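I have placed the structure first, in the form of structure tokens, so that the comments after it can refer back to it.
One chain of protein is taken out of this complex; the other chains stay put.
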Amino acid sequence: MRLRLTPRDSTYFDLLAQLARHTVTGASLLAELLGASRPEREGLVKRLTEVEHLADDVAHSIMKRLNQTFVTPFDRDDIYALASALDDCMDAMDEAGHLIVLYRIDELPMAVSEQVQVLQRCAELTADAMPRLRRLEQLTEYCVEINRLENQGDTLHRSLLGDLFDRTTDPITLIKLKEVVDVLEEAADAYERVANLVETIALKES
Amino acid sequence: MRLRLTPRDSTYFDLLAQLARHTVTGASLLAELLGASRPEREGLVKRLTEVEHLADDVAHSIMKRLNQTFVTPFDRDDIYALASALDDCMDAMDEAGHLIVLYRIDELPMAVSEQVQVLQRCAELTADAMPRLRRLEQLTEYCVEINRLENQGDTLHRSLLGDLFDRTTDPITLIKLKEVVDVLEEAADAYERVANLVETIALKES
Partner (left out) sequence: MRLRLTPRDSTYFDLLAQLARHTVTGASLLAELLGASRPEREGLVKRLTEVEHLADDVAHSIMKRLNQTFVTPFDRDDIYALASALDDCMDAMDEAGHLIVLYRIDELPMAVSEQVQVLQRCAELTADAMPRLRRLEQLTEYCVEINRLENQGDTLHRSLLGDLFDRTTDPITLIKLKEVVDVLEEAADAYERVANLVETIALKES
């Protein structure tokens, strides 16, 4: 394993880790929101949007730095794609929170909490993995585990859809719940994209 | 500010400006279509598709030129992404027009006109900005303004969705209107992608 980075380059790892940690906060706000009453949800969705803005700022710093520096620790395009994919995770979770409030959804199926638990686990593993990019340590375990979680999320999503169509008689309620459930699945897909990019980087550098 | 481009390279700026101007035409046809009667709409959607084909041809010329020349004024990938994103703006507006006709939507909520006004403003600003890429002039103002418009569009979109679900009792009507409103939001997102790419180019070149 080479130790190849100068101190200056390490800013990218710090920024990526910071961005991933914002998604951890986002995922736990979303989990809190699911269990909250309708008036509490308004406040929680505002905090979710604040975190989303913080994440945007970090992503923007990464892009700006990428466009202004010559030396990057990895392939410039991979860092760019990694920041974009982490931003997509955040955006999808923020969107889910907003939809729940906007559509005034009172009761969500239990399995939606399980979807959000999968996202929380993805967020934590990703935030733990980002600093390990620096020395390319234990990244395979992380990638394997995210892929396992994404498969679990996929199965959950499909069984949730099946249940929704079986049990929901009001079509407008169905449209609302389906959109929330689909957006949460998009968040899980975005975490998988992050892990696939990490795998790509690890392969190139190894 | 460097003056770095040979006359030959300037074709890219001309083509990008041309593509952006097609989206201006597209956006005004869409605005016209909203206020038109059902029989008039048929004709307007045909003209919209003609403009979409013209835009496709320009995008295709850009791609072809990119693949056959060695020297490009900016990073080849950025020009490619810029042409693709402008094409996405056009496609989404064309799609919205088609859906309105296909779904025989008689009455659209007033706020849909506001969404299209945002798109018209985005289109005009973008068409004005493309020629300024040549000397990297006044691009920051453009990017800031598009981001402001996209935020405005996002707020409009969310409040429109809220209203739709509040007021529409017929689920099939809801499905139709929601798709139109969502596709218009995609068009606004595509203009934001264009502006973000312009910002990237400006940062790299500055």
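By written order: A and B. Residues from 1 in each chain.
The definition used in the following text is that a residue touches a chain if its C-beta (ideal position, glycine included) is under 8 Å from a C-beta of that chain, and two chains touch if they have at least 3 such contacts.
Predicted model, so just to flag it, every value in this text is computed and none were measured.
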Legend entry - Hidden-chain contact residue, picked from the options B:M63, B:A81 or B:L203: B:M63
Inset, instruction - Check the options A:A31, A:L54 or A:I175 and report the residue that touches the missing chain. - result: A:I175
Legend entry - On chain A, residues whose C-beta touches the chain left out of the figure: 158, 161-162, 165, 168, 171, 174-175, 178, 200, 203-204
Legend entry - chain B, residues in touch with the chain not shown (by the definition above): 63-64, 67-68, 98, 102-103, 171-172, 175-176
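Keep this in mind: only the chains that are shown with their structure count from here on.
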Inset, instruction - Enter the angle, 0 to 180° in steps of 5, of the rotation superposing CA atoms of chain A on those of chain B. - result: 120
